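Coming up: chain A.
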Amino acid sequence: MKPLSVRISGFGGQGIILTAIVLGTASVKKGNLYAVQTQSYGSEARGGECQSELIISDKLINSPTTKYKDILICLFQSALDKYLSTLKKTGILIVDPKLVTEIPSIDANIYKVPATETAIKIGNRIAANMVILGFLQKLIKVVSEDNLREIISSMVPKKFIDINLKAFNAGVSFAKDLDITKEDIE
Partner candidate 1 sequence: MDKNLKHKSNRVNSGIHFMLGNYAVVEGALAVGCNYFAGYPITPANEISELMSKRLPEVGGIFVQGEDELFSIYSIIGASLAGAKVMTATASAGFNYMQEGIGYASAVEAPCVIVDVQRCRGENFATQADVMQMRWGASGDYESIVLAPSTAQELFDFTILAFNLAEEFRNPVIVMSETTIALMRERVKIPEKESIEIYKRMYTSLTPEEYLPFKAKNNSPPEFAPIGEGYHNLYTLNYHNEDGTIDWDAQGYKKLYQRITGKIRENKDKICKTELCFLDDADVAIIAYGSEVRPALDAIEMARNDGIKIGMLKLITVWPIHENLIKDIAKNVGRIFAVEMNIGKYAREIERICLPFCPVSHITKNEGIIHTKEEIYKAIKEDLS
Partner candidate 2 sequence: MKEKINPLRKYIRNGKLPHFFCPGCGCGQILSYFLRAVDNLQLDFKKIVTIGGVGCTARIPIYLNTDSLHGVHGRTLAWATGIKLYRPDLKVVIFAGDGDLVSIGGNHFLHATRRNLDVTVIMVNNFNFAMTGGQVAPTTLFNSVTMTTPYGSKENTLDVCKLAVCAGATYVSRWSTAKPIQTIKAIKKALQHKGFSLIEILSQCPTNFGRYALKTSDTEEVLKWIENKSILKTKAKKLSEQELKDRFVLGEFIHKKRPVFQGTTFLKEEDN
């Protein structure tokens, strides 16, 4: 496989980092792949902004970050404004349309996933990140849905497993409705 780089960005409390760690853990432990996850620290992350980058590959990963990402996920308008320039040409942009309203016209595949709205419907807005993860899984398919479900169950607090899995499933259904295949990103 070609190394795949994903940047997830938004605000602290949206589960940005956890999403990257869940996907990274599943890729390494279940997919027998390599993964590198980094995140912003220090004054870079001031004001509650939050971003994490994940690279997945079937070979050893050298450079821990890439200049341009294959996939950019923005869960807040300011995150999009800040990071849009790091998205590769013809890359994939995933946004939560409730939180990101202004998208400049760009050469990219744009998916609007109503993650927050769905999570609220399910019962807790905090699970919005899992809707995104479910959607992302269908898009990149580096590991199976079940693998991810298993990792999610092992990583979130017990009482939140159910709601997280529901949110994840909702994300998977969105992707199925859109009928996307892996080829879209290559």
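If you want to know what made the cut, all candidates are chains of the complex that A comes from, given by their letters.
Quick notes
Here is the rule we go by: a contact is a pair of C-beta atoms (placed from the backbone, for glycine too) under 8 Å apart; a residue touches a chain by one contact, two chains touch by 3 or more; residues count from 1.
Note that the structure is predicted; figures quoted are calculated from it, not measured.
Chain contacts in this complex place chain A in touch with candidate 1, from the set 1 or 2. Considering their complex, residues 21, 24-25, 27-29, 32-39, 41-43, 61-65, 67 of chain A touch candidate 1.
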